[in-house]
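Quick one: this structure, given as C-alpha cells, is what I'll be asking you about.
Excluded from the complex is one protein chain; the other protein chains are retained at their positions.
Moving on to chain A:
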Amino acid sequence: MVEENSATRLATVLAEHQGPILEHWNDTVGATLRGRLTKSELKRQISDLYAGLRSTLESGSTSLDGPRGAELLALLNELSGSRARHSFSVSETAISIFAVKDALNAVTGGDDKIVSKADFAEFSSFIDKLGLRTVEAYVTARETIITEQSEQLLELSTPVVKLWDGVVAVPIIGTLDSARSQVVMERLLQTLVDTGSPYAILDITGVPAVDTQVAQHILKTVVAAQLMGAQCIISGIRPQIAQTIVALGIEFGEIVTKANLADALQYALRASGVEVRRTTKSVR
C-alpha cells in the first residue's frame, strides 16, 4: 500500500477531475498551436500525457527516475520530437506541458480543500521538471534534424552528371568550403573511374566567391584528375571572381577554363573527337 502523500493526493484529484482538466488543457494548448496540429492528434497526445502523469503520481513520487517516470519521459521525448519536426517553437512546445497547471487551477478554482497550497506547489515543481525535460528533448531533436539536413544538403549539392559519352560535369552551387570541396573531389574522381570518362567539367557558375583556399581545392581536384588520366575543364567563372583570382595571384597554369558550361562541353566533345554540326534543316 502506498502511503498518503502529496503525490498520491494529487493523483486522486487528477482522477476525479479528469474530464474538465483534460478539456481545459486541450483548449489552452489548441489555442497556442492555432490549428497546426489536428484536434484528434492533439487530444491523443494530451490524454497520453495525462495518463502518464497520473500513473507517475499514483506511484507516490514526483521524481522522474524509476520505471513510471521513464515511461512519462518517453512520452515527452516523442511529443518534443514531433513538435520539432513540425517546426513548432520551443515555447509552443513547453506550453503544451505547462498549461496543465492552469487547467488544474481553473478546474479546482484555487480551492484549498481540493488541492492544498503545498500540494499545488509540489505539482507545480513536478510540472516544471517535466517542462525542462521537454525543452531539452526538443533541442536535441532539433539538433538531430539540423545535422541530418546538412548532410542531405551536402549530398544533394554535389551531383555529378553525365553530359555525354565520356564527359561528366559537376555544377557547384553555393559556397565551397573544405568539407564540401572534399566531397566534390571524391565524388568527381570516383565517377571518372566508374564511368571511364576522360573529361570532367567543373562548373562554378553558382559559386559566389572564390578565395585562395577554394582555388587551392579546385586546383587539387584538377591535378588529381590529371594524375588519373582525365582532363578537368573549369567553366562559369564570374567576372568578379576572375578579377579576384588575378588579384590574388592564383595561377591556373595549363588548366583549361571556359566561359560557360556550353563552351566547356563543346571543348570536351571536340577533344574527344566528336563533331557537332548545325544542319540547315530547321527544327519542325
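Operating definition for what follows: a contact is a pair of C-beta atoms (placed from the backbone, for glycine too) under 8 Å apart; a residue touches a chain by one contact, two chains touch by 3 or more; residues count from 1.
The rule is simple: contacts and distances are computed from a predicted model.
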Next on the checklist: Out of "Acyl-CoA desaturase", "GXGXG domain-containing protein", "Selenium metabolism protein YedF" or "RsbT antagonist protein RsbS", which one is the UniProt protein name for the chain not included here?
Outcome noted: "RsbT antagonist protein RsbS"
Next on the checklist: I'm checking contacts with the chain that's been left out. Which of A:Ala141, A:Ala230, A:Ile245 or A:Ala264 qualifies?
Outcome noted: A:Ala230
Checklist outcome for this item: Logged for chain A, residues touching the omitted partner chain are 185-186, 189-190, 192-193, 196-198, 220, 223-230, 270-275
